[in-house]
Each structure stands twice: as C-alpha cells, then as structure tokens.
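Read the structure below first, then the notes.
Apart from one protein chain that is not included, each protein chain of the complex appears where it belongs.
Then we have chain A:
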Amino acid sequence: MTLLSVDKITASYGATQALFGVSLTLGEGDVLALMGRNGMGKSTTVKTICKLLPVTAGKITMAGQDLARLPSYKVARLGVGLVPEGRRCFASLSVAENLIAAARPGHWDSARVAKLFPRLEERRDQSAASLSGGEQQMLAIGRALMTNPRLLILDEATEGLAPIVRQEIWAAIAKLKLETGMAILVVDKSLRELGQVADRAVILQRGQDVWTGSMQDLNDDVTNRYLGV
C-alpha cells in the first residue's frame, strides 16, 4: 500500500526553480534512498514533502490525503517525522526535554528512544547544545521518533560525523527497519550503507528524478553517470 506519493512536483526558492517534476512513491515499511550529487534537489524535495517549502505544481499525498492545503505541523501530525539536515536540536533544552517537547502518543516514548540510543540516556539532563555532533544526531532521530511517525525522513543524517558514530546511526536505521517496519526515506551519499538498508532508490539530477529502481539494480554504470562514484 502506498504511504507517500510525490507526483511531478516543482518548487522554487524565490525566482530560482529548484525542482522540475520530481516523482517518487513509498509504501508502508519501505526504505527508499534519495540520492544525487550536491545541489541536485534532495533536501528541497524533503522540504516540500514536509511543507517547509511550497509546492508550485504537482501533488503530494500521504496515506491518501492531499498535502496541498496543509501547513507543516499538520503534515507532521499525519505521520511524517523529519530528521532535518544539520540536526537542529532545541539547543537550550536538555536531552530529556527535547524528547518530551516533541512527544505524541504512540509506540515511541523516552524509554524506547533510550533503548535505541543508550548514549542519550547517559546524557539525559545535559543541554542539547553541549552534545557532540553524533549525539545531537541521535537526539534529532529520537525527537522525530517521539512524534510516532509512519514515515521517517532522514536528511543527511550521517553527514560530518566520525566513522564510528556513522556506524551507530546506520545500525539504528537498520534496527528501525527490522523491528518496527516503519517507512523510511533516507537522503545520504553513503552508497555502501544505503545498499544495506534501502530497498529502492531514486536519483535526482538538476531537480529531476533521473533513475528509479531497486538497490540491486543500481549498477556501476548508473552510479558513475549520476553520482560520480
């Protein structure tokens, strides 16, 4: 069953058009990798799905509901949990307070987040601003989980982190896939790790989807042509 459907959307930053008709679909329990070089429209696509940027044409539906007229917070309430690029935790709140502020009723609570990221439990009374980059990323994921989303969107969740911390984040994503069956949209550049967690991939180039398929079909020819690897 299709959970998220993005149909030929376009979006602009002022007079500059950034998306030129991006389409993708995501079913319940699917893990989709959204890939592309820098500046190709990955984060812009995420922002339009979350209604942080208006869609100028095309249609986005979540669980069958058109998101056109919904403000950002209502999209989140429909079950779209965002882990934004650059972590963006609530800096002056403690770890525990960051989680409580975002909490909505459901499966995920502070105890479950602490089980997924034991390091957060150790730092629960520490202010978010004092955490390391990796810990802030864990907190950003935890905060998104506290909203009990049906779809978790991770925008460059491992960017700029130490390899060992990246491993922890990827392990957590794999665990989420395995244990919760949550639909996940991952924006990242780590092809190898994406191959381990994602079922399908969409590649963007200059604001358009240029390749869609399963991770197994993502051969060297495709990665060389669109990702430069």
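Quick note on the criterion: a residue touches a chain if its C-beta (ideal position, glycine included) is under 8 Å from a C-beta of that chain, and two chains touch if they have at least 3 such contacts; residues count from 1.
FYI, contacts and distances are computed from a predicted model.
A.B. asks: Per UniProt, what's the omitted chain called: "Leucine/isoleucine/valine transporter permease subunit", "Circularly permuted type 2 ATP-grasp protein", "Molybdopterin synthase sulfur carrier subunit" or "Stage V sporulation protein AC"?
C.D. replies: The chain we cannot see is recorded in UniProt as "Leucine/isoleucine/valine transporter permease subunit".
A.B. asks: Return the single residue from A:T2, A:S92 or A:S132 that touches the missing chain.
C.D. replies: A:S92
A.B. asks: Which residue among A:P84, A:G134 or A:G207 touches the omitted chain?
C.D. replies: Touching the chain that is not displayed is residue A:P84.
A.B. asks: Which listed residue (A:A103, A:L191 or A:M215) would be found touching the missing chain in the intact complex?
C.D. replies: A:A103
A.B. asks: From the list A:A144, A:A157 or A:V197, which touches the chain that is not on show?
C.D. replies: From the options A:A144, A:A157 or A:V197, the contact with the absent chain belongs to A:A144.
A.B. asks: Consider the whole complex, including the chain that is not shown, and state which of A:M40, A:I60, A:A76 or A:I141 touches that chain.
C.D. replies: Result: among the candidates, A:A76 touches the missing chain.
A.B. asks: Given the full complex, what residues of chain A touch the hidden partner chain?
C.D. replies: 50, 52, 71-74, 76-77, 81-82, 84, 88, 90-94, 97-98, 100-104, 127, 143-144, 146-147
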